[in-house]
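Please find one structure pasted underneath; my questions will follow.
Note that this complex is displayed minus one protein chain, with the remaining chains in position.
For reference, chains read A and B in written order, and residue numbers begin at 1 within each chain.
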Amino acid sequence: MLTLLRAVIGRDLRLAMRRQADIVAAMFFFIIVVSLFPLGVGPEPDQLRRMAPGVLWVAALLATMLSLPRLFADDHRDGTLEQLALAPQPLGLIVLGKVIAHWLVAGLPLVVLAPVLGVQFDLAADALGVLVLSLLIGTPALSGIGAIGAALTLGVRGGGVLLSLLVLPLYIPVLIFGAGAVDATVSGLGPQAHLSLLGALALGGVFFAPWPTAAALRVALE
Amino acid sequence: MHWNSFGEFLAMGDHGLYVWGSLVVMALLLVVEPMLLLRGRRTLVTRLKRQFRAERAELENRRSTPAPQRVSTPHRSQV
Partner (left out) sequence: MTERVINWFKYASPQTFYPLAGRLIPWFWALAALFGAAGLTIGFLLAPTDAQQGEGYRIIFLHVPASWLSMFIYLVMAFWAGIGLAFNIRLSGMMASALAPTGALFAFLSLWTGALWGKPMWGTWWVWDARLTSELILLFLYIGFIALQAAIDDPRRADKAGAILALVGVVNIPIIYFSVKWWNTLHQGASVSLTKAPSMAAMMLWGMLLCALGCWMYSIAIALMRVRTIMLERERHTDWVRSLLDDKG
């Protein structure tokens, strides 16, 4: 089982490395969106500090969305997906591997970039730490939940916009607890409760979402 | 009856705009929805009827045409 997971992850990572431009584009999207906010609302440090968790988290949601249509589309086009669906291994497990690979490619870079951008918003060191931690815990949930939407909109016209319409409402709890954790740190409440709820969401997102995703993929392949 | 006069009823204790704004919009939408449905259904039914009539007419037409002509246009009969 683990070998299967590792094989799927390794394959998807190799494929992603061949298209590094996509990853870089998503990262720059994240950076640009975050940098636009101070230009929109003004440079007062107090206000920026208050907005930072929400802005960074919303930008992270949007940046994750960008790469989601790709999650199954390429495999669908060249027929790999059909083969995977026919394979004796459970499709959910294969999806889990693809979700993990997606997170490594699309989620992890956001975690790395976040502290730099947080500094732009004058976040204190402890808040920066919690921001990174919350993104680290929360972004896997985004990949997991997003996979459901990616599978449902596979090969559907207007797929990209539709995908965001389906997935963004489902992202709301992650956004609330993710940004809430940083908020709670800034206001001195301590982020533990938020982070543990975020962890629960991430576990749910990563381990339950592959099954409806697999079901949706089978529907798309019919 | 709770109200003393019709004017009082309309005023709703200075909240008339809000109360009637809610009621009118809700009533309007709940009337518009079935009307739209009926209209959509009517267009669908007319379209299907026309289609069925055309198909039947074509079928009868084909039956009445002499056999040699059908052989001469094999593609037609497959349509």
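Criterion: a contact is a pair of C-beta atoms (placed from the backbone, for glycine too) under 8 Å apart; a residue touches a chain by one contact, two chains touch by 3 or more.
Predicted, not measured: the structure shown is a model, and the values here were computed from it.
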item: Neighbouring displayed chains - absent chain, whole complex; value: A, B
item: Residues belonging to chain B that touch the chain removed from view; value: 1-3, 9, 12-15, 18-19, 21-23, 25-26, 29-30, 33-34, 37-38, 40-41, 44-45, 48-53, 56
item: Residues from chain A at the interface with the omitted partner, ascending; value: 148, 152-153, 156-159, 162, 165-166, 168-170, 172-173, 176-177, 180, 183-184, 189, 197, 201, 212, 215-216, 219-220, 222
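FYI, only the chains that are shown with their structure count from here on.
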item: CA centroid of chain A to CA centroid of chain B, Å; value: 43
